[in-house]
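Reviewing the structure listed below.
Missing here: one protein chain of the complex. Every other protein chain is in place.
This part shows subunit A:
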Amino acid sequence: MNVHVSPPLAFPDRRPLLRAEGLKRGFKGRGGLLGRSHEVLALRGVDFALARGEAVGVVGESGCGKSTLARVLLHLTPATAGRVTFDGKDLGALPKRELRALRRRMQLVFQDPFASLDPRRPIGDQIADGILIHRLATREGAKEKVAALLAQVGLDPAHAGRLPHEFSGGQRQRIAIARALSTDPDVLVADEPVSALDVSVQAQVVNLLKDLRSRLGLGLIFISHDLHVVRHLCDRVVVMYLGRVVEEAPAAELFATPHHPYTQALLAATPSMHAVDDRREPLKGEMPSPANPPSGCAFRTRCPRALPACAEELPELLHAGPGRRLACPPVLAEIPEAPHA
């Protein structure tokens, strides 16, 4: 066993159903025509835990690694380092057959409902896939179950024989959710499930997810760049920046008192409908390329509070009050509950 003591989790009293430690995921990058291939890290060491029935939001801007995290957590993309355990089983070490069987309990909803459904097969067949693959019912039983699932997500069961292009974006997202629910999963990973939808339909899908969660006791990992939606739907929020978690807190607290300068900037930049806010100075610049991350704290290049020390050491995610963790030494020093040096 490693001597390294992992920092306390946000909900230490609840045994996590899904747990990830030190996740890293690299992709091959290439520099120029003759450039040597080098590894670009999309995840640079992420710890993550999800309790049974909990809803965790993962927020951050494009390129922060949140979608990669979704795929690595489901072992659709294997991690290059670190491990993911589901119900105590290490996904990377499981034999293929057992992994396939375990997939029944963890499902994925994609961002783009126009890409996530096979355009050539009736939606009923696609929803039935999961049921038949895991032999949860006979063909007849699967038909009934598909009808029930369609009704559950608010669609007409009589439409099971239609092709995806006969549905609108919001309806397709409901179909994708029905497909994910077909295997009675314990965890649903939703990767930006509403950002491709029309504004008037987004609320429907958010309400549906919320409703399903309370009815089925579903664990939810909700990946989004929309902070408002996350606040509405999640118990806990994880903020990512350039492949690392920078802050983690219960949703209400994160929005009330964001600690990390990046979280603060993200909140300030999110436009509000209620008033023209005399916004704080918008964050300068953009997220650095993951191919060439800054030394030390990756956010220091845009951080209004950056100190010379920030360039030295990779900040660790440390306890910052009940249920909260933060990776920013200057701010941690100001928090009374934080066990700073």
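Note that a contact is a pair of C-beta atoms (placed from the backbone, for glycine too) under 8 Å apart; a residue touches a chain by one contact, two chains touch by 3 or more; residues count from 1.
One rule holds in what follows: contacts and distances are computed from a predicted model.
Colleague: For the chain that is missing from this picture, which UniProt protein name fits: "Peptide ABC transporter permease", "Cytochrome c biogenesis protein", "Peroxiredoxin" or "Paraquat-inducible protein A"?
Modeller: From the choices "Peptide ABC transporter permease", "Cytochrome c biogenesis protein", "Peroxiredoxin" or "Paraquat-inducible protein A", the unshown chain carries the UniProt name "Peptide ABC transporter permease".
Colleague: Of A:Leu212, A:Val229, A:Leu242 or A:Ala327, which residue touches the hidden chain?
Modeller: Touching the chain that is not displayed is residue A:Val229.
Colleague: Touching the hidden chain in the complete assembly: which of A:Thr138, A:Ser168 or A:Ser295 does that?
Modeller: Here the residue in touch with the unshown chain is A:Ser168.
Colleague: Out of A:Val40, A:Ile133, A:Ala147 or A:Leu314, which is the one that touches the chain we can't see?
Modeller: Answer from the full complex: A:Ile133 touches the omitted chain.
Colleague: Under the stated touch rule, tell me which residues of subunit A contact the chain that is not displayed.
Modeller: Given the touch definition above, subunit A has residues 61-62, 71, 74, 76, 100-104, 106-108, 110-112, 115-121, 126, 129-130, 133-134, 161, 163-165, 168-171, 176, 179, 182-183, 198-204, 206-207, 210, 225-226, 228-229, 231-232, 265-266, 268-276, 279, 282-287 touching the missing chain.
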